[in-house]
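Just one protein chain is left out here, and the rest sit where they should.
What follows is subunit A.
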Amino acid sequence: MLEEAGEVLENMLKASCLPLGFIVFLPAVLLLVAPPLPAAAARKRRSPRGAGMSRTRAEVDATLQAAKLRAAELLPTALSLRFGPGAPCCLLELEPALCRHLEAGRSLVIRGEKDEQAVLCSGDRTYELKVADTSNLLLCIPGCQTPEQLAREPAPPDLIHAEIFGFANNYWELRRCRPKLQKLRRLLMENTYEGPDSPKEVDSNHSRYTTEDLLDVVQASEEEIMAHLRVLNACEIGGHWRILEFDYEMKLLNHVTQLVDSESWSFSKVPLSICLQELGPLEPEEMIEHCLKCYGRRYIDEGEVYFELSADKICRATAQMLLQNAVKFNLAEFQAVWQQSVPEGMVTSLDQLKGLALVDRHSRPEIIFLLRADDLPEGNQERFNALFSVREKWTEEDIAPYIQDLCGEKQTTGALLTKYARCSVQNGVRVYNSRRPVS
C-alpha cells in the first residue's frame, strides 16, 4: 500500500534524525561513545558535547598506543569519525543498471495509488519496492575513504575528519516485477473510439488519456506502457490514446481487404497512397493508415510506402468477430465459416487462436469458444483460479498461452505450473489441475 509505504518512509526519515539519541534493537554488543581514552582524565571537566573540538593526530597516536596497535603496521592515514548534526536520509539498494541510469541524470519514479503496492520505474523496467529491516546499524559517512582510494592519493593526509551524515536500520530493496498493465487496457476501454462521427467524440465528458495521464496512473515504465499500447492496437487521436471499438476496427479492416481484392493486389504489397486515395472518402486517412500498421508491416520499395499484411493477424481478428456472437460454436462448422470469411488466399489454422479461443475436444460435438487472455485476472493465483474454473484439467499446450504473460524474467510456464498446479497423467497425457478446491 503506498500510504503505508509512505508512512514507513516518513518514519525511517524521523528515525534517522540523530538528536533522538539512540536506536534500540537487539543489543548484540553495547558500545559507549565517550571521549577517547588517553585524554579522558584531562577532558572530564569539559563539556560532554565536545563540539567544535577536532582530534589531533597526536591524540589519535596516543589512543593507538593504548590500544596496543603498532603504527608501523597501519596505513599512515587514520580517520576520526564524529556524529554530524543529523539529517533525515534513507537508503535505497540499486542494481548496477539502475545506478548507471541515475548517474546519467535520468530519474526513477515511484508510482502507486492508495490501494496499490508501490512500484519503482526506470525508463524501461518496473520493480516492486520492499523495506528490508536489519538489526545492524548502518552509518552513512561522507568523506570516509577506503584503503584503495587512499592508495590512489598522491599525498594522503595523516588524519581525515569524517562526519557521519545519518544512520538507518532499514533500507529499500527492489525486486524486478511484471509491469501492471491491465489497468492501461481498463482505462482505455472506458471510452473506445467508434469513428469521428460518433456522438461520443463531441461529448467531452468521456474519459480520455494523454501519454502523461497514463504515465501518472499506470504502474509501469514508459517503454513498457508504449509497447503495450502497440499490442492493444491503440491509436493516438487528438493527443489522446484510444482503443478502437472492435466493430469499428473490423470495418476499417474490411475496407482494406476488399480494396486489395478488387485491385487484385498481393497481400504482401499493399500501396499506402492508393489506399488513402480510394478509402479516404469513407474513413479518416489516419485511421486507414493505423489499420494498415496494426495488421501489417510497413516497408519502402522504390520510394513508395507499402504494407505487407499479416495473414495470421487478419485470420485471428476474423475469428474473434465470429466467436464473440455466441457462447460456443460447433468446431467443424466454425472452421468452415471461418475459412470462408477470411480474404481469399489466406489459410486459417487453430494455432492462430492461441490466447483467444479454446477448443474442447472432449465434448460431443467438439466445440470452440472465446476465451481471451486479457480478460483474465492479472495476479498469478487469481489467474490460475479463473482458468481452473473454466476447465478442470488442462494440458500444458492449452494452458501455456494463458499464463505466458505471468512469467517473470527467466521464468518459464513450466515453473509456474509446478508452483500453482498439480500434475497428473490421464490416458497417457500429462494434465494439470488446481491445487485447491475451485468453487
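The definition used in the following text is that contacts are C-beta pairs under 8 Å (C-beta built on N, C-alpha and C of every residue); 3 or more make two chains touch, one makes a residue touch a chain; residues count from 1.
To be clear about the criterion, contacts and distances are computed from a predicted model.
Looking at the choices "Large ribosomal subunit protein uL10m", "Chromosome transmission fidelity protein 8 homolog", "AP complex subunit sigma" or "Vacuolar protein sorting-associated protein 26C", the name in the UniProt record of the chain not drawn here is "Chromosome transmission fidelity protein 8 homolog". Residues of subunit A that touch the chain left out of the display are 2-3, 6, 13, 18-42, 48-51, 55, 58-60, 62-69, 73-75, 77-96, 99, 102-103, 105-114, 120, 134-147, 150, 164-166, 171, 216-217.
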